[in-house]
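What follows is a single structure, and I will ask about it in a moment.
One chain of protein is taken out of this complex; the other chains stay put.
Coming up: subunit A.
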C-alpha cells in the first residue's frame, strides 16, 4: 500500500509522505526473507512492493519512461525516486569535481589570522616564565642517556656512504699463481649440454616422435626419458609458445651446481682397434687345417672317441651304437665294423708303428684288437707278440683278468680281453706301445687308474690313495712321468721314483680332457667351463695362458706330433685350431695364436664335438661329433 509509482506522484505528496526507513545503514539482504523491509518513523512496518520489477519491466521502463535516466532506486525503501532538477545539477557538479554549493567561492583571498610580520610589541604583556631561563632537566636526562649510549658504543654514528664504484677492474693485478690449495681438488661443473637438431623449433621430420614413441615417452618416468622434452614442429617463429619448464630447468641446473656430488671420471679414450693384440698373421703360420675335406658317415649314434694309426693310413672310431669302425683316411672307406658288447667310451691306436693293436674300452672291458689292416708283416708280428707270452711261474693275483680270445672272436680281430672290476672310461697307450693305462672313475676307492703291460700281461695299481675323481690320464711322451687329471688338478707322478713331482692348479671347475705336448714340457687342459689352460711345466704350476675361445664346454683337446698345432673341440660344434709354438730356448715363452675356427658338426642333444685328434704326419685334424659323423679338416 505504501508503494507509490513515482511518475504519478507529485513532489508535495512525496514530501508529505515521509517513508524514510529507520533501520539504519544495514545490509538490506537481512530482510530478504521478510514481507517488510523496515520501519517508518511511527514504528510501522514498511512493506515490500507486491511485485518486483523484472528485466522486462525494466526494459519497458527504459524505453517508455522519459525520466528513466534520472530515476534512482532506493534500496532502503525499495522504491524508485525521480531526481529533481536541482539534484541532477548537484550530481553534475560533483562529477566535475566542483563544490556542491553553487555559491561557494573557492578562490577567495586568504587572510592570515596572525600577521606574519614581526611586531615590536608582544601580543600579551605576560612576563616570561622562570623555566624558560633554566635548562630543562628532562632534556638533560635525555642527552645524558644519549651520551652514555654513545660512550658505551650502543649508538653508532651513521655509516659513511660507500664511495667505491660497484664494479671496477677486479682482475687488474691478476696472479695466476695465487691458486688456493683447494683448487687442486676442484672439479669444474660440466657445461650445459648443447642442443641437438631435435630441440629445434622446426626440426627435420625424422626427429619428431611417432605416435607410438610419443606414447612411450609419456608413460616413462621423467628420469628414464632419453629426451627431457617432446620435439615439436612449428610452421613459423610466431607460432612458438613459451617453454613451460624453462624456470624449472634453470632451477634444476642451480641445484646441480651446488648440490650434486662431483667426481672426476676418467673417460677411456682409446681406439678399439688398438686394443686388439698384434698377432702374427695366420697366413704366415701355415700349414694348418682350413677346410673340411671328408665326412665319414656310418655310425648311428654319437661317436665318442677316435684315434689315428701311427702310419696315418687308418682311423678308428668308437661310438655309442656298440660298434668300432675302421676307416681308411684318404678315401674315407669304412674298412671294418666290429660289434662290441657296449657303448664304446674310448679307443686308442698303439703308437708303436711296429705293432698293430687297438685298445677299445666299453663298460668294464678293455679289448685289444688287431684290425689286420696295413702291412701284413706287422699284423702277423703283432699276433706273434701276443701268442709269445709265457705265463710266469708264480701266478699273482691281479686286479683284472687277462683273457686270450679264440675262435670266432679271434677271427673278428679280438686278441686280449681285460675285464675290469668297474666301468672303464679311458684307455691310453704309452709312447713305446707296451704299456697301457685305463681309467675307472670312482670317487670312493683308490682303484681308479690301472697300468697294464701287454707283453707280460701284468697289471698294476700305481696309487694307494684316492685323490679325487680321476678324469683322464696320460703318459709323458719321453720320460717316465705319468699325468693324472682329477676334477680340478693335474698331478704329475714320477713312475720310477714313485712320487708326486708336481701338482698343477688349473683354475677350472671340471677338467674334461688333457693333452701333452710331444716335447713333454707343455700341457693343455680342456674343461667343462669353456676354458683351455696351457701349462708350461718349467714355468709354474699355474696356467701360462687361459684361453676362453669356446662358447660351451670343451670335450677334447689334442696336440700335433710334428707341427706346432693344437686343437680343441667343444659343445658349440666348433673345432679351434691354434698355433702353439714351443721354443727350445727356455727364456722364450710359447707363442699361442688361434689360426682357424673349423665348423661343420651339428649340435645334437646339446652336444657338439666330442673328440679331436691330429693326423700323425699331416697337418690334418679329425673330429668326431654327436651328429654321428667324423670329419676330416685339411
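Note that in this section contacts are C-beta pairs under 8 Å (C-beta built on N, C-alpha and C of every residue); 3 or more make two chains touch, one makes a residue touch a chain; residues count from 1.
Definition applied: contacts and distances are computed from a predicted model.
Trainee: Per UniProt, what's the omitted chain called: "Aminotransferase class I/classII large domain-containing protein", "Cell cycle control protein", "Pescadillo homolog" or "Spermidine/spermine N1-acetyltransferase family member 2b"?
Mentor: Per the UniProt record, that chain is "Pescadillo homolog".
Trainee: Check the options A:458, A:488, A:502 or A:549 and report the residue that touches the missing chain.
Mentor: A:549
Trainee: In the whole complex, not just what's shown, which of A:118, A:134, A:222 or A:237 touches the removed chain?
Mentor: Touches the omitted chain: A:237.
Trainee: Looking at A:109, A:122, A:153 or A:205, which residue reaches the missing chain?
Mentor: If we include the chain that is not displayed, A:205 is the one touching it.
Trainee: Going by the contact rule already stated, which one of A:296, A:314 or A:463 would touch the omitted chain in the full complex?
Mentor: Residue touching the absent chain, from the options given: A:296.
Trainee: Kindly state which of the options A:260, A:478, A:500 or A:586 is in contact with the chain not pictured.
Mentor: Only one listed residue reaches the unshown chain, and that is A:260.
Trainee: Please give every residue of subunit A in contact with the chain that is not shown.
Mentor: Here the touching residues of subunit A are 156, 158-159, 166-171, 174-176, 178-183, 185, 187-189, 191-192, 194-197, 199-207, 210, 229, 231-232, 234-238, 240-244, 246-251, 253-255, 257-263, 268, 270, 272, 275-279, 281-283, 291-298, 300, 331-334, 547-549, 592-597, 600, 631-633.
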